[in-house]
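Removed from the display is one protein chain of the complex; every other protein chain stays in position.
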Amino acid sequence: MADQVSAGVPHNTPVEAELTFLAADKLVAWLAALAAREGDLLVPDRQAGTFVPWTGGEPDLAKMTATSAKGIVLPQHETFLSYAYDDDGKVAVTPRVADTPTTVFGIRLCDARGIRCIDQTFGENGPSGADPNYTVRRNLATFVAVACTPADVDAACFCATFGPADDFGVADVVVHPVDGGYVVRPLTEKGLAAAAVAPVDTGATVPEPPLPSQGTAIDIEGIEQKLLAHFDDDELWSDVTEHCLSCGACSFVCPTCYCFSIADEARGSECGDRLRSWDSCGFACYSKEASGHNPRGRNAQRFRNRVNHKFAYYPELYNLESCVGCGRCVRACPAAVDIRDMVEAVMRRPAPTKDGAKAEVTA
Amino acid sequence: MPLIAEHKKTHTKEKPTIVAFLCNWCSYAGADMAGTSRFKQPADLRIIRVPCSGRLDWLLIAKTFKEGADGVLVSGCHPGDCHYTEGNFHARRKLEALKRYLPLFGIEEGRFEYTWVSASEGKRWSEVVSGFTEQIHELGVRKAG
Amino acid sequence: MTDTVTMTPGQAARAKLIPQVGTVSEVVPEALDIVSVRVQLPEMPDFEPGQVGQLGIFGVGEATFVISSPPHERGYVQFTVARVGEVTRAIHDLTPGDSVGVRAPLGKGFPYRDWYGKDIVIAAGGIGMAPLRPLLLTLLEERDKFGALKLIYGAREPELLSYGADRAVWATLDGVDYVETIDREYPGWTGRLGMVPPVLEEEAPSAVNAIGITCGPPIMIKYTLPVFEKLGFKPEQVVTTLERRMKCGIGICGRCNIGHKYVCVDGPVFTLAELNELPDEL
Partner (left out) sequence: MSAEITESQGTTAVKDSGGATVAVAVADAPVMEFAEAVALGLEKFGVVLGWAPGRDGNLAPAFARSAEQASALAFGPSAVFNPARYVRDHTPCAVVAKPCDTRSLVQMMSENMLDRDEVFVIGLRCPGVADMKKVVERYGWGARVEQVGPDWLVNGDKADKADLLDARCRACLRREPVIADVVVGEPVTPPAEAERFTGLPESMAERGAFWEAEFGKCIRCYACRNACPLCYCQDVCVAQARQPHWLTDEATPAENWMWQMIRMAHLAGRCTQCGECNRACPVDIRLDLLTQELGDTARELFDYEAGLDPGQKAPFVTYDKERDEWPIR
């Protein structure tokens, strides 16, 4: 796959590589070396809330950005075809795919796990095989993740729910902050290439990096069955969603939410673009049919779908929760909705009996 | 070029784009009159005829700027002379407010103006429009500092 | 941030969001605010009755419609389109020769080959006939492989019954027991009166070795499914085809899910038994 859509780029293939030590004062030199490679180098910018082109200097690696790194592989909006009408009204279609290599320095491990979630749907094993635009971006992206230290974890983080601290997701390199510098851990061929330009201290003994810090886990044992069993529990869903404002903040900052919309934009009468852009299951118009019928017309129904998608449907399809516990939705919510409250409300409900679940969901 | 649609940013232009929304019942006729009376009129004005200045949703003006206009002029009937009795009274409030909003976003005062020109004021139209286009040419093409 | 370039042909072929550019060959008025659009495509796709496709007009957008022509009618694919929104309005304005974008087929069709040897009962309402027309025409094409064939087709008023030419044929055909009904009395209508669910109940087709299929407005489906059950049809014997808002049609944009199933790839055809396994979110 990789060589078909993007010949000549290093692969995502995992590698076993030695850890190396980068002195703290060499970080900027490494960034300069990464920036000198073909393509863009992005770093986190908390002011902008996202990843922006590196313009020199120390990157701001304290705390994660408001939005996740998913936009690198699944941009907020992306033209995937352009069309042009000729004088006879016949249309020519040009598929469009981005082809600029991107190195992203300073994503979090939750970002890296989030992209693994999106890989399920947009990758080769997704419902329609590899999505070309996604695959090209994904294969051209090198992710340098920074392991969290205790100072980076806050009360909104709950990533320990979804796996051990040494789960590095799709990171190509992990950088562990340690005394006096960083331990550099290449994980893939692309990561090896990125690490190769780091001015590491070859003579230094490489300290054993501590495990990345994690946010407190919540209990989700058996949630999939409980969610399905209590699908029709209107009181439960109305209760936990009553203050939701039905905006898209949680979905748009989420590292795993991938829903998109498709729209044509005419650039004058003869030509234009067809683009896809982020969409949110929180919006009332998201599932509204042309006839006016909306299977998820109420807030409670929409949020039920959101939680179910993350904790029941995705695990059913891919054996993987579509939540990484980064807490971005929790921090972003303008109405203090906390997905952990919902999960816990569901978990407080009784587990289904053997036939109980089915009895309740029968049409 | 701040706050201009991406697909328009690639267009490089030397001369400013100037758009005028003219009321069908007065200023549009006034412009016509100016033409038939051979009054001098700038050639680079793009005229859009509207049924009434009161119809002008100010989003039309914002969108015109978004699509790359460097100056927008709105001209309707003199207050009290609206073909629909009160359209321009409503327009006046909105246009005056918009005039204050636009500089907030770095769109210079003077890039947007509104005025009243009747169907018989061909000469006045010629003066208004010459003055306005001159002003926009002085301000030049919108670009970032 | 990044430039965009043309994909290689290999990439484009895999790009399931990229439509074929087709040419409209015919626009047939079917009913009030309903037309069928026939499109010729550079590469005619193979499809099954019940499958859907995306029909779009560049600059306006695309939307999902069921393919309303049967697979054995080669040379074009037909979509039947009710005028409800911006895209469908533009589709109604199409004339022969116009360029359109088509992505088809999408989803799964009716598993009619599994039904060889069985009686077939079809209950359709309004524009819900669109997915059932290609099914019926396919069944008629292979008529000897099936038992009794019954079609009940109803609408609110006569002007809302589609496929006039087909209906005229079905009414006289020996191979199919065709029942046409209008919800309530209507000036000039001398035929049968009654909504589809009660008419189905009156007709009382046998459930023995039979398959019941229904499509129509959500409310009609809701009341028809229990009638099939009442007549003795088991959930495995009842088939319906669902409407859901779709964008991508290939299972990745998110919005058409019912539980973990995506109507655009896992459907739109489902048996009642399959639906019973899913959350109740129609």
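First chain written, first letter: the chains are A, B and C, and each begins at residue 1.
Here is the rule we use: a contact is a pair of C-beta atoms (placed from the backbone, for glycine too) under 8 Å apart; a residue touches a chain by one contact, two chains touch by 3 or more.
Quick caveat, the model's predicted, so the values are computed rather than measured.
Engineer: Name every shown chain in contact with the chain that has been left out of the document.
Structural biologist: Looking at the complete complex, the unshown chain comes into contact with A, B, C.
Engineer: Hey, which of A:V93, A:V178, A:A249 or A:V307 is the one touching the hidden chain?
Structural biologist: Counting the whole complex, the residue in contact with the absent chain is A:A249.
Engineer: Tell me which residue among A:T13, A:Q76 or A:N125 touches the hidden chain in the full complex.
Structural biologist: A:Q76
Engineer: Which is it among C:G61, C:P131, C:G154 or C:P197 that touches the chain not included here?
Structural biologist: Only one listed residue reaches the unshown chain, and that is C:G61.
Engineer: State which residues belonging to chain B touch the missing partner chain.
Structural biologist: 2-6, 57-59, 62-63, 66, 79-80, 86, 89-90, 92-94, 96-97, 100-101, 103-108, 113-116, 128, 131-132, 142, 144-145
Engineer: Which residue numbers on chain A touch the omitted chain?
Structural biologist: Residues in contact with the chain left out: 48-50, 66-67, 76-77, 154-156, 242-243, 245-249, 251-253, 261, 263, 265, 275, 277-278, 280, 283-285, 327, 331-332, 334-336, 338, 340-341.
Engineer: Need a quick check: the contact residues on chain C for the chain that isn't drawn.
Structural biologist: 61, 86
Methods note: only the chains that are shown with their structure count from here on.
Engineer: Express in whole angstrom the distance between the two chain centres, defined as the mean CA positions of chain A and chain B.
Structural biologist: 46
Engineer: Mind checking the centre-to-centre distance between chain B and chain C? Centres are C-alpha means, answer in whole Å.
Structural biologist: Here chain B and chain C have centroids separated by 51 Å.
Engineer: Taking the mean of the CA coordinates per chain, how far is chain A from chain C in Å?
Structural biologist: 36
Engineer: Taking the complex as given, what residues does chain C use to touch chain A?
Structural biologist: Residue positions touching the partner: 1-7, 10-12, 14-19, 21, 56, 58-63, 84-85, 88, 97-99, 101, 217-218, 225, 243-245, 247-248, 250-260, 262, 265, 272, 275-282.
Engineer: Residues of chain A touching chain C in their complex?
Structural biologist: 4-5, 40, 53, 75, 79-81, 83, 85, 89-100, 102, 121-122, 126-133, 136, 228, 231-232, 258-264, 266, 269, 272, 274, 276, 279, 281, 286-291, 293, 295-296, 301, 305, 308-309, 312-314, 316-317, 358, 361-363
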